[in-house]
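Please find one structure pasted underneath; my questions will follow.
One chain of protein is taken out of this complex; the other chains stay put.
Naming follows writing order (A, B and C), and every chain is counted from residue 1.
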Amino acid sequence: MVVVMEERASEDQIQQVIAHLVENEFDVHRSTGQLRSVLGAVGGNRGFDARLIEVMDGVHEVMRITEPYKLASRTFRPENTAVSFGDFRVGGDEVIVMAGPCSVETEEQIAAAAAAVRKAGAKVLRGGAFKPRSSPYSFQGLGEEGLRLLRDAADAEGLKVVSEVMDVSQIDLVARYADVLQVGARNMQNYTLLRELGRSATPVLLKRGISATIEEWLLSAEYVLSGGNANVILCERGIRTFESYTRNTMDISAIPVVHKLSHLPVIADPSHGTGLRDKVAPMARAAIAAGADGLIIEVHPDPDHAVSDGAQSIFPTQFDRLMAELRIIAPAIGRSICLEPVAWRGWGT
Amino acid sequence: MVVVMEERASEDQIQQVIAHLVENEFDVHRSTGQLRSVLGAVGGNRGFDARLIEVMDGVHEVMRITEPYKLASRTFRPENTAVSFGDFRVGGDEVIVMAGPCSVETEEQIAAAAAAVRKAGAKVLRGGAFKPRSSPYSFQGLGEEGLRLLRDAADAEGLKVVSEVMDVSQIDLVARYADVLQVGARNMQNYTLLRELGRSATPVLLKRGISATIEEWLLSAEYVLSGGNANVILCERGIRTFESYTRNTMDISAIPVVHKLSHLPVIADPSHGTGLRDKVAPMARAAIAAGADGLIIEVHPDPDHAVSDGAQSIFPTQFDRLMAELRIIAPAIGRSICLEPVAWRGWGT
Amino acid sequence: MVVVMEERASEDQIQQVIAHLVENEFDVHRSTGQLRSVLGAVGGNRGFDARLIEVMDGVHEVMRITEPYKLASRTFRPENTAVSFGDFRVGGDEVIVMAGPCSVETEEQIAAAAAAVRKAGAKVLRGGAFKPRSSPYSFQGLGEEGLRLLRDAADAEGLKVVSEVMDVSQIDLVARYADVLQVGARNMQNYTLLRELGRSATPVLLKRGISATIEEWLLSAEYVLSGGNANVILCERGIRTFESYTRNTMDISAIPVVHKLSHLPVIADPSHGTGLRDKVAPMARAAIAAGADGLIIEVHPDPDHAVSDGAQSIFPTQFDRLMAELRIIAPAIGRSICLEPVAWRGWGT
Partner (left out) sequence: MVVVMEERASEDQIQQVIAHLVENEFDVHRSTGQLRSVLGAVGGNRGFDARLIEVMDGVHEVMRITEPYKLASRTFRPENTAVSFGDFRVGGDEVIVMAGPCSVETEEQIAAAAAAVRKAGAKVLRGGAFKPRSSPYSFQGLGEEGLRLLRDAADAEGLKVVSEVMDVSQIDLVARYADVLQVGARNMQNYTLLRELGRSATPVLLKRGISATIEEWLLSAEYVLSGGNANVILCERGIRTFESYTRNTMDISAIPVVHKLSHLPVIADPSHGTGLRDKVAPMARAAIAAGADGLIIEVHPDPDHAVSDGAQSIFPTQFDRLMAELRIIAPAIGRSICLEPVAWRGWGT
């Protein structure tokens, strides 16, 4: 922490700041310039609130010099982390695509979705059984029955499964059916949930909150990591800005930024990132071109009759074409993407 | 819902849109202009996603004509709702002030805080026992012991109690000690929590998420109301904008906007709204001048040594002065504010 | 400037940063900690771009320790500046209210507006003769004829005049008729215009751009001040956020923030700040309660037939009532507001 004093700060004010820092176990180094004094403070209590110094008399500004997260930072772990489940690795050379409908609706629907996305080259099946909906009157998901249908459909096609967990009480249940537990954007700062997921061994897909800074997002990852679960995949899915044409503004630049600050893999969700079907493919291509480690995309066998998010779900034929485009783009940045579709692997994982 | 077709939309495209609307149980009224056709659709399935029409061929734009919330709207209930607990009413002529420390720390601290804020005219004591912190390494609250200390301190001064509930599992516990259950900004869209609070009889203080639109905020209130709990107090506490000088930008205009759209009372939290001690009083005054039904303010007997949020907590003397200023301002808008400090009411509620 | 090196920065990288700083005339002070080195740099070329250091190998973060503006800062001038014109002072004990229509339309309209606002206690007449409109098809203003009508109407009521100047070529013309030259939000970073206004002796009312940080706003003021014109009044008029219910989100907290950072007076524009007639009065009251030095408000004798901004213009009777409310609020913060309406002062200034 660096404390910049006001030009007119009195010696007494400077001494009070030093005393407060020392009281909180900081080592303080004072540098007295012609115009103003600057104090360097290292060590100190973890979690100390720097604003406490900021409001002291004579203080001009306080600047942190370390990130508030540790286990998630590239300083802590310089090499990339790849999160593995089954034979797949998110964060390796291959770009991993997860696809499927917003909600699991029926056995036929999820089976058709699984077959379509597997054929095009996806490796993980997505589908919601517990849905966070902004209106209490909207469809809220099939619950455990949905999870069972999802698992069966994935197994039939040799796919892995990712599904959302909304509450601590659902963790064990969802983990019985899914290979990856998704934390939705609205729960990115549900610390009770994050803390419990830290005690799990199942990989976590942590979506960025729509108004979360990259630092806050990494701090939420830190909650999971600090609990002992090292398998965190980050997911950019659009942030809220003044522009209302798209549902959210996808922050594509977050992808290279996360790669610089953290060793964790980061994927992109162009379906929620834009909220509009015809913008999904351009943004999926953009994310891969910018270096994303994977994608999660809403694909529905019949989007016009989807019970949720149909407007941002793409048709299987659109997904086929997108995968073909991605196969051209990935090599530009030294990545590959499922050159061979997944072979059928029989029932069961 | 109004569906505006493209100028070049074909008759076939128009018919497909009409068919899709009818399939979803809308009554459709077509108006064929010189340049374009416009379809009015009423009725329909609750929770129907208008974007499904928006992505159809030939559609220019879709506009909802009703708010997605119902019980929270002023259309549903034109007169103001006042939420009562004990002898107090939030949303009546009197402006209610809730005050106290961010976290309950010790018996001495909370007792001193309670005495100070009661003396100045506050009617409700605030204090956190479960703290949502963005870093896993920060102080997380005293839990039930904190609730007990909070209740005792409040009872000793004849104050009511408001405290935060972070998770479904904490509802019963917190409701045993508090008169009002606070839902924090980060949990504004924790629907599992909101749904459970709808089954409670205890009043709920629902903070606005830092990136929630007013519509989303009212939809979250709808979750609680639709569960049967009619006692919802809204609380503006700052939204996230590009301006980073203040921690958040307090959206003072949300106060008159909520009063227009909804019958629910709305209070303001200038402590979180600004994050800076010396901005608390100006923003508290502004909120009352704009018509807020109350305030919730962080006051700490010794802010410089607070374990959390000390930098945005004000000193008791600052709170005294603020209350005096508010007593001048409130009559400008036909309100009163605790002309007489609360008389001592003995122990116990 | 403080340069924080990466934990793994090599000695060679540190030396290169030092060399680059010295080359740009900084004095460098190195502090070598256990984990990382921190370099303090003072002096240096004015306008040096700190990001040049930020992109160097081994650099973790760079932090400025001085504001980029000087003449506008309270460090430079600790006491308040009051901008005077005629007998009025903006930034003194009295709150100054400027009011009038968005555009000057006709002789009758502006005369009626002037009489109405003078009667209620306004001291300055506002009105646009050159209008910046987002659509090329909207009314663009009466030009010089509008200025003449504005001046005459003000003189007849003993009011001062504020009017907008959109371009360098209009400065001399507008200054012949107006006492204060307004720079609109869209021109806040029109540096050619600001530079020329710095050469003028006429006071400048500088509106905040809808997406300008407070620092950028003060830097724009610096352009005018550094040209020699010390008479700058700042004006908060709403920033652009994700919330779209109001046209802009009025940043009331900017008022106390500007008062802390700068000695310049700051007023508020609740008409553009909200864009909605029924939100003007609450936000005007809030601004004064937060400490604003004045207001600029759109008042029209017949808002429903205004050629521009009618929807955010208030009726004269609404303005009367607002002024009465403000007279109650101002004393809460030790200010007064036109206890006696302006006496008629005859024709001419």
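General observations
The rule is simple: a residue touches a chain if its C-beta (ideal position, glycine included) is under 8 Å from a C-beta of that chain, and two chains touch if they have at least 3 such contacts.
Everything numeric in this text was worked out from a predicted model, so none of it was measured.
In the complete assembly, the contact with the undisplayed chain comes from A:S253, out of A:S84, A:S253 or A:S336.
Residues of chain B that touch the chain left out of the display are 2, 4, 6-8, 29, 31, 33-36, 38, 40, 42, 60-61, 63, 65, 75, 78, 211, 240-242, 244.
Panel shows chain C; residues 20, 46-47, 49, 51-52, 54-56, 68-69, 132-139, 166-169, 186-187, 189-192, 195, 209-211, 216, 219-220, 222-223, 226-227, 240, 275-278, 304, 306, 308-312 of it touch the chain omitted from the view.
Annotation for chain A: contacts to the undisplayed chain at residues 211, 213-215, 239, 241-246, 249-257, 260, 273-274, 278-279, 282-283, 285-291, 325-326, 328-329, 331-333.
Definition applied: only the chains that are shown with their structure count from here on.
Chain B and chain C have Cα centroids separated by 31 Å. Per-chain CA centroids place chain A at a distance of 40 Å from chain C. In chain A, the residues that reach two or more other chains under the touch definition are 211, 240.
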